[in-house]
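A single protein chain has been omitted; all remaining protein chains appear in their positions.
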Amino acid sequence: MSAARDATTTRDEILSRVRSALSGRTGLPHPGPLDTQGEGGVGALSSRLERNGARVERLEPGAAPGEWLSHLLERLVHEREPSIAVGHGVPARLIPPLPSAPPEEASVGISVAWGAAAETGTLVLPATEGRRVQLLVPLHVVWLEKEHIHARLGDALDSTRQRGLGAAVGLHSGPSKSADIGRTLVTGVHGPGQLVVAVL
Amino acid sequence: MKVALFVTCLADHYFAEAAADAVRLLRHLGCEVSFPNTQTCCGQPAHNAGMAEEALKMAEHTSGVLKDAEHVVVPSGSCAAMITKAYPALGLGNGPSSRTWELGAFVRRHLDIASLGRGLEGRSVAYHQGCHALRELGLETESIELLEGAGAHVVDWPSATECCGFGGLFSTKMPPVSTAMADAKLDSLPQVDWVVSGDPGCLLQLSSRARRTGNDLRFRHLASVLWEAADGRA
Partner (left out) sequence: MDVRSRDYADLARTIIEDTPGVRKAVSGATAAFDAARRRAYAEIDAEAWRRWAEGVKNHVLTHLDQYLEEAEARLQENGAKVHWAGNAQEARHIVAELAQARGVRSVVKGKSMLTEEIELNPALEERGIHVYETDLGEYILQLLDEAPSHILGPAIHRSLEDVQALFADRLGTAADALPDDLAAAARTELRARFQEADMGVSGGNFLVAETGTLALIENEGNIRLTTSLPRIHVALVGIEKLLPTFGDLAGFLQLTARAGTGQAIGCFVSLIQGPATAPGDDGPEEVHIVLVDNGRTDVLADEHAWETLRCVRCGACLNTCPVYKQTGGHAYGWVYSGPIGAVLDPGLLGLEQTAPLPFASSLCGACFDACPVRIPIPDLLLHWRRAAQARGLTPLSERAGLKAFTAMATRPALYRYLGRVGPRLAGSSLFRRLPVLSGWTEHREPPEPSPRRFRDLWSEGIGE
């Protein structure tokens, strides 16, 4: 039975079929990098993220980030006492003084982005801070340093690669959404239904 | 300017008056028009059906018929595309391809005429873009400019650039799909005096379906409408 064949044999057969398919064919050159000519800066990032359905907030000058976020969450979360799940890499000063809960139960997840791309409104999230915090909560807050905003997605990915791709990287560019039911847009289908980007 | 008319099999048999109007228009614009009498079909039906040998035979015949023509004008975007785009692919690169024009493009681009007259003043027109004129020949604005230049109001038709469902053999091989496509176009049609197209095949498809569904829309070939535009010149 073919399915039971030796794995190496299958591999070599496929590669040999590829080679025989390509024999006599000219190898075509790689066209080089694509210049996507994206626009940079907080403004460009914000407007793209907002188009994607996310919310962008800038830390008020002089405010303590944790307290500030706590106040922001009071407005965004309609629960008496919102609970938070925090990613492994989030420094203490960015954590609001709210009760913590496991990501399965928390009302808010808090992460720090490694970087962002303005042209697509994309946040780069490493797996090392814990993926559940990024995925299981209804509201996901991502802290982002202004200096980490790239104009182009390609540059954001390059800098991520230099830092180390690790097991996985998540690119989040908006809230979870679907139009699979009657072409009506619904948010929060599986992942967070709200994405808030807090710019430092 | 010497022009040979390649009338196409559909226009010869189903839009004879429109083809005659094309001749009137071209003469009016100072062209000396000839009609090579041995012309038949450009070969597109066989080409699109995948009958390569048959397509080549008809293409060779047509290339021979048109070999001495300075310019070839075709009152059909689809057949013009066959001659200009498919003939070279069939190995007939030295044939009439580079000298062949769809009627509206010939008048607007080659003769560089922006306004034929004001004979269409007050007329509202929906212009159906034939797929091959639009996507193979890249003709998007030429005929519309001529219609508007003569005073016609070319209405915004959301599906103006969508296929009518003719597709030659396709229309009889897949009748329910082909008809549903015609309906999609007709259903989105605004109120107009005429539906105009430079393609006889599309006009046959749309008008035959409209008549079956009791729709009394008036369908006209571009050639007749352009002649009317010029003839009505003050």
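As written, the chain order gives the labels A and B, with residue 1 at the start of each chain.
To be clear about the criterion, a residue touches a chain if its C-beta (ideal position, glycine included) is under 8 Å from a C-beta of that chain, and two chains touch if they have at least 3 such contacts.
Just so it is clear, the structure is predicted and the values come from calculations on it, not from any experiment.
S.K.: Touch as defined at the start, partner being the missing chain; which of A:82, A:115 or A:191 qualifies?
M.R.: The one listed residue touching the chain not shown is A:191.
S.K.: Which is it among B:17, B:32 or B:121 that touches the chain not included here?
M.R.: Selected residue, touching the omitted chain: B:17.
S.K.: Kindly note down the residues of chain B that lie in touch with the hidden chain.
M.R.: Residues 7, 9, 11-17, 19-20, 23-24, 27-28, 35, 37-41, 43, 45-52, 54, 57-58, 61, 131-132, 134-136, 162-163, 165-167, 169-182, 184, 204-205, 207-209, 211-212, 231 of chain B touch the chain that is not shown.
S.K.: Can you list where chain A touches the absent chain?
M.R.: Residues 2-5, 7, 10-11, 13-15, 17-22, 25-31, 33-34, 36-37, 48, 51-53, 88, 104, 117, 119-122, 127-132, 134-136, 152-154, 157-158, 161, 165-184, 186, 188-192 of chain A touch the chain that is not shown.
Going forward, only the chains that are shown with their structure count from here on.
S.K.: Distance from the CA centroid of chain A to that of chain B, rounded to the nearest Å?
M.R.: That gives a centre separation of 52 Å.
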